[in-house]
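Missing here is one protein chain; the remaining ones are kept as they sit in the complex.
In order of appearance the chains are A, B and C, and numbering begins at 1 in each one.
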Amino acid sequence: MPLSIQEQTMLADSVGAWVARESPVTAFRRVRDAADPLGFDPAAWRSIAAMGWAGIAISEDQGGAGLGLAAAGLIVAGLGRALVASPLAATIAASAAILHGGDEAQRRLWLPSIAEGTAIASIACDEGGHHDPARLRTKAERVASGWRLSGVKPFVAEGSAATLFVVAADTGLFLVPADTQGLAREPRSMMDSRGHASVSLDVTLPADARLSDADLDTVLDGVRALAAAEMLGLADAVFAMTLDYLRVRVQFGRTIGSFQALQHRAATLFTRIELVRSCVAAALAALDARADDSRSLVSLAKAQAGDMLNLVTREAVQMHGGIGMTDEHDVGLYLKRAKMLEGAGGTSAFHRDRYARLNGY
Amino acid sequence: MPLSIQEQTMLADSVGAWVARESPVTAFRRVRDAADPLGFDPAAWRSIAAMGWAGIAISEDQGGAGLGLAAAGLIVAGLGRALVASPLAATIAASAAILHGGDEAQRRLWLPSIAEGTAIASIACDEGGHHDPARLRTKAERVASGWRLSGVKPFVAEGSAATLFVVAADTGLFLVPADTQGLAREPRSMMDSRGHASVSLDVTLPADARLSDADLDTVLDGVRALAAAEMLGLADAVFAMTLDYLRVRVQFGRTIGSFQALQHRAATLFTRIELVRSCVAAALAALDARADDSRSLVSLAKAQAGDMLNLVTREAVQMHGGIGMTDEHDVGLYLKRAKMLEGAGGTSAFHRDRYARLNGY
Amino acid sequence: MASGSEGFRRASRDWLGTHFPRALAGLGPRYMSSETPPEPTPAFLAWKRAIAEKGWGVPTWPCQYGGAGLSEEEAAILAEEMAAAGAWTPIGGMGVMMFGPTLLEYGTEQQKLRHLPGIADGSIRWCQGYSEPGAGSDLASLQCRAEDKGDHFLVNGQKVWTSGAQWSDWCFALVRTDPSDKRGGISFLMIDMRSPGVTVKPIRMISGSSPFCETFFDNVEVPKDNLLGATGQGWTIGKRLLQHERGGISQMSSDVPPLHALALTHLAISDDGRLADGELRVRIARCEMEALALALTVARIQSESEEGGPPQATSILKNVGAWLAQERAELMLEILGTRGLGWEGAGFAAPELEACRQWLFSKAVSIYGGTTEIQNDIVAKRMLGLKDA
Partner (left out) sequence: MASGSEGFRRASRDWLGTHFPRALAGLGPRYMSSETPPEPTPAFLAWKRAIAEKGWGVPTWPCQYGGAGLSEEEAAILAEEMAAAGAWTPIGGMGVMMFGPTLLEYGTEQQKLRHLPGIADGSIRWCQGYSEPGAGSDLASLQCRAEDKGDHFLVNGQKVWTSGAQWSDWCFALVRTDPSDKRGGISFLMIDMRSPGVTVKPIRMISGSSPFCETFFDNVEVPKDNLLGATGQGWTIGKRLLQHERGGISQMSSDVPPLHALALTHLAISDDGRLADGELRVRIARCEMEALALALTVARIQSESEEGGPPQATSILKNVGAWLAQERAELMLEILGTRGLGWEGAGFAAPELEACRQWLFSKAVSIYGGTTEIQNDIVAKRMLGLKDA
């Protein structure tokens, strides 16, 4: 049941209103300056959950809204516009993984508590510095009581806050509660000041911990498409901020937005953003519809979003000039989060390569 | 003995004066419209040879000027500025191959007649549509009387006019006079209206036809570096023509060169051209000096020249607008020759790949 | 999907199965966007007659004007079925893409009944009289005069880049009816190309063909009936027409075979099945991904404007479409290498020669229909609200 354009607009508007009221960029600055390893404000997260957004993609029978990833993308983009620090994107992607690959018991065990915001979940996949799901070294072996998992995931998003990890190992995906004995985590301070952690695993899990029907690539495509949605939100905000500056900053006796070279570059940024808007919507809709071309479309969205946001944030800093290089100005905060998202779930180069392979060349 | 900057300027000036007097672009148009498979005006070629340019890179003891490829590059660039149709670049590259890889007898047999312009020479290497010297299918086999060569070179530059071919086969380079029995050629009408031909070989050659000391890559580097020099000449002319147009064409009540977006793009073109000027000079000097890094420098020059000229010619057409798309305007003639040179001796992609390999990655 | 539309899908498929000649499958680009189209065959002519009678060359136009009166949804189904069958419409050109939609919007009933059917059945060709030697990007400074002589206008002046003027029956032209008012002094005329005083001179292009002309008007009498809209409304109508042109350009490259298929047949392949040339592979992927992104954006903008969203994004789509057409032509030559640089005669296959001409012609795509620079100006000023000093 895709949302109609009117419904999409209504949802986006309600997200915008919430952000303006509850969590503008100043809120992110407070979280950052507090330097709590959690990486977000628990009160904001409770408010997000109360809006029903944690369960947006969870089926109605498990306490969710059943609106799928397309609706989730609108929310994640809307929060991205103001750099809202929250574990929402990670949790939604994990919920989609359980919905997609879990059995009835697993769904019942986790999805209702995710939907009400009491469980925070995150997918732990990458191991080295690069996204390379085809070569995971985390081992999962059958043992008498179930499974034995060992490995290290050095940069897990929301790793400090998560109560549940969906762990990608060499032989499949596993549900690992954060309080499992043998799971250790240590916060990692990263450029975007969000709640990353290194998670090491040397754990024994029950036999039913495995997401038996999960396909790793499909699970990761949720992460990727939501990252692209957040990137779109960042781009919208940075571009609006830059246009505002172009309209008011005066040099040589005129607004700098009256210089044609900057006008044409602004037109290019607008073009790139509008193309990504279509790609993100198509990718999320394809995932919801389990369409044949969903992989191609997700790689399209992530690659285009990466190139676009790299350009938009760099041009934003350049057009702001020196002021854009200061910590006091918001544009640098977007630049940092953008770089983090550029690599999340694979860089643009990774996804161009994947797109070409999917299309046979 | 590299030329001093003053000597370089004098040589370039004398080439410029000759071109203005003997062979401006109108002369190329006459050659083109005559559609003679030869692809150049024999009178112009006699005049070029009389200037001593055919022997510019040939040692003085063989009747040349002994000034090396660096000086040759200045001449080739100067002729390129006015699209002078002549077999000069091909002949110089072939003369450098004989000088580099030939024995005393081979040099004596060919170089004096090349220097005086009575022999026209060309290197025949490529076979398919792509420059791929590592996988040549032209076969050279030892036979009792010497060598047996067989193969097809479908697009040989100056193939209709050449009296001597330097043929690259799987086991080396061979001197093949155009009147050798079993050599057949057929003109090919190509985009740049120059004298290309398909050359098929089923010939028997004497034992001394092989350039025993020649290294194919070194021989091809001469072709490549001279192509880059010609490309630089084309770029200089096209850019000058475009600047002139920007200064005089009026739209919206002002010269289009007063629009900042075009000004900045013109600045970029200027920058790209100046970088290539340095790369071409360095590559030719390194070949003359047989320097260790000559291969890297030649690939640098050819790759940068290719990207630069592609950009410069496209921007030139764009900035000229509709008039630049007409056959009547010269810019299209440069666009066509530029595309031909882009692939000659390997595209920019070929040379970036080669540069990376030479540098171990 | 409603069952009515399934019925329409089946009916379309059946009709195409009966009427579309198999021999023409996939030849759309060769016939319709080639620099050197083939001579019309009997099969081609029969197909053109059949589709014209059905009104499917302009499926959404009302039936009384030669269309089929289809809804957007039905037209989309028809397009899908035609694509699936390799079918394509032989009815195209400026009349269908640009002038027809404008006439539908601004014409009187009498004008529509007179001019649309000939466009719809492909029997009447139209050319565009906009640019002049001194008025290219700065179109509003056009000088071609139309004096009001009571029952007719007397037209004097010169147009340039009148595409296909040498084969056209009619010309839609912007003319100056008031020298004292730059934009408000422009009117939109329909001019019969057989009128006394019209002279056409083809312009040879760098690609060797002459798809454009210079057109001279020397005391040409144009009846008042042939004024579209009101006197002085030409600038508004003319700009609206350009939006149709830009929309058309952004969708141009959708019905061509993918580059990677060509690359796989022409180039070396690694052991793992990838194109061995890593740089070219990335460029092809970029180009194909950009094409898909553009197609998705065209679809999104169309659906948003149907639901009342922002409609005026044609400028950005035109620029992306132009980039794509040019990059695609560049990549064709990269893939073919020297084989794609042949001009004519022996030694080259027809598609190789065609690639070369297309590469040359593609350089015009960022110039005609308003240059890339003009589109960027429009976006910056109208959509982004950046003002000049």
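Please note the rule applied: a contact is a pair of C-beta atoms (placed from the backbone, for glycine too) under 8 Å apart; a residue touches a chain by one contact, two chains touch by 3 or more.
If you're wondering where the values come from, they're calculated on a predicted model, not measured in any experiment.
Participant: When the whole complex is taken into account, which chains on show are touched by the absent chain?
Facilitator: A, B, C
Participant: Check each of B:L109, B:L275 or B:A291 against the chain that is not shown and name the one that touches it.
Facilitator: Checking the options B:L109, B:L275 or B:A291, the one contacting the hidden chain is B:L275.
Participant: Which listed residue (A:S59, A:S150, A:T180 or A:S198) would be found touching the missing chain in the intact complex?
Facilitator: A:S198
Participant: Per the definition of touch given earlier, which of B:V25, B:L183 or B:A266 contacts the omitted chain?
Facilitator: Of all options in B:V25, B:L183 or B:A266, contact with the hidden chain holds for B:A266.
Participant: Where does chain C touch the missing chain, residue by residue?
Facilitator: Chain C touches the missing chain through residues 278-279, 281-282.
Participant: Just the residue numbers, please: which parts of chain A touch the chain that's not shown?
Facilitator: So the residues of chain A touching the missing chain come out as 126, 128-131, 154-155, 186-193, 198, 250-253, 259, 261-262, 310, 314, 317-318, 321-322, 324-328, 332, 335-336, 339-340, 343, 347, 349, 352-353.
Participant: For chain B, which residues touch the unseen chain?
Facilitator: 4-6, 243, 246-247, 254-255, 257-260, 262-264, 266-268, 270-271, 274-279, 281-282, 296, 300, 303-304, 349, 352-353, 355-357, 359-361
Methods note: only the chains that are shown with their structure count from here on.
Participant: Can you figure out the chain closest to the middle, judged by Cα centres?
Facilitator: Nearest to the common C-alpha centre lies chain C.
Participant: Compute the distance, rounded to whole Å, between the mean C-alpha positions of chain A and chain B.
Facilitator: That pair's centroid distance is 53 Å.
Participant: Provide the C-alpha centroid distance between chain B and chain C, rounded to the nearest whole angstrom.
Facilitator: 40
Participant: List, in ascending order, every residue of chain C touching at least 2 other chains.
Facilitator: In chain C, the residues touching two or more other chains are 373, 376.
Participant: What parts of chain B, by residue number, touch at least two of the other chains?
Facilitator: Only 259, 261 qualify.
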